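Left out: one protein chain. Kept in place: all the others.
This part shows chain A:
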C-alpha cells in the first residue's frame, strides 16, 4: 500500500511517501505559519523523489486537528484538491491519535495523555491506553481544557499514573499523576500513513476537528439601536 501523508496542523510542515511501513521520500520543515506557501512544492518534491506517479498511489493521509485552525485548513484544502485531481481517497487522522501512536511506538505503555498546544490559555487533550503489544484505545473523547483542570480530569478518567506526550508536555510539569513525559515537536507523517493504512475514508473521513467553536458574539438586539420590543 502506498500513501502520501502530510501534516500542517501544528508547528511544522511535513510530507512523506510511504509504502508498506517504509518511507520512500520525506520532507519536513519546522514552522508555526507559512505552510500555505511550502506544502504544495514539498508534496511535488516528495512525489518526484519517490519516483512514483500519482496513479501508483492508494491513498492520501492528512491530520484533521486539533491544532492551528489555519494550519489544519491548509492541509485539508490541499487534500481536497488532491482527491479531486487524482480520485484517491483521503483518510483523516487526529493529531492526538498520531502523537499517542508515536509514544506507543517509542515503547510507552499504559495510560498516555496527549496534550497539544492550543496557543491560548488551554490545551487540546485526549487520554489513551496502550496495551502490552502497543495497541491503542482512547479512554475519552478529545477536548479542550485549561492546565488547572488536567489533574481533576485525570481523576475523572480513573487515571492514577500516565505518560504525557504531545507538543505541550512542558505546560503540564508538576502534575503528580503524570509520572513520565515524552515530548514531541511534531507529527511524523510516516506514523500518519501507518495509521491511515488500516482505515477507509468512510471510517476516517477528512473532516476538520476544531474542538473549539469560532469566536463570535451575537450582538444584543441584532445591533438595533431601538429594539422593536422594548425591554422592561
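By definition in this document, a residue touches a chain if its C-beta (ideal position, glycine included) is under 8 Å from a C-beta of that chain, and two chains touch if they have at least 3 such contacts; residues count from 1.
Keep this in mind: contacts and distances are computed from a predicted model.
Participant: Which protein name, taken from UniProt, belongs to the chain you can't see among "tRNA N6-adenosine threonylcarbamoyltransferase", "Methylmalonyl-CoA mutase, C-terminal domain", "Potassium-transporting ATPase KdpC subunit" or "Acetoin dehydrogenase E1 component alpha subunit"?
Facilitator: "tRNA N6-adenosine threonylcarbamoyltransferase"
Participant: Write down which of A:20, A:37, A:56 or A:173 is the residue touching the left-out chain.
Facilitator: Looking across A:20, A:37, A:56 or A:173, the contact with the absent chain belongs to A:37.
Participant: Considering the whole complex rather than only what is displayed, give the residues of chain A touching the chain that is not shown.
Facilitator: Per the touch rule, chain A residues meeting the hidden chain are 34, 36-41, 43-44, 54, 69-70, 73-74, 76-86, 208, 210, 214-219, 221-230.
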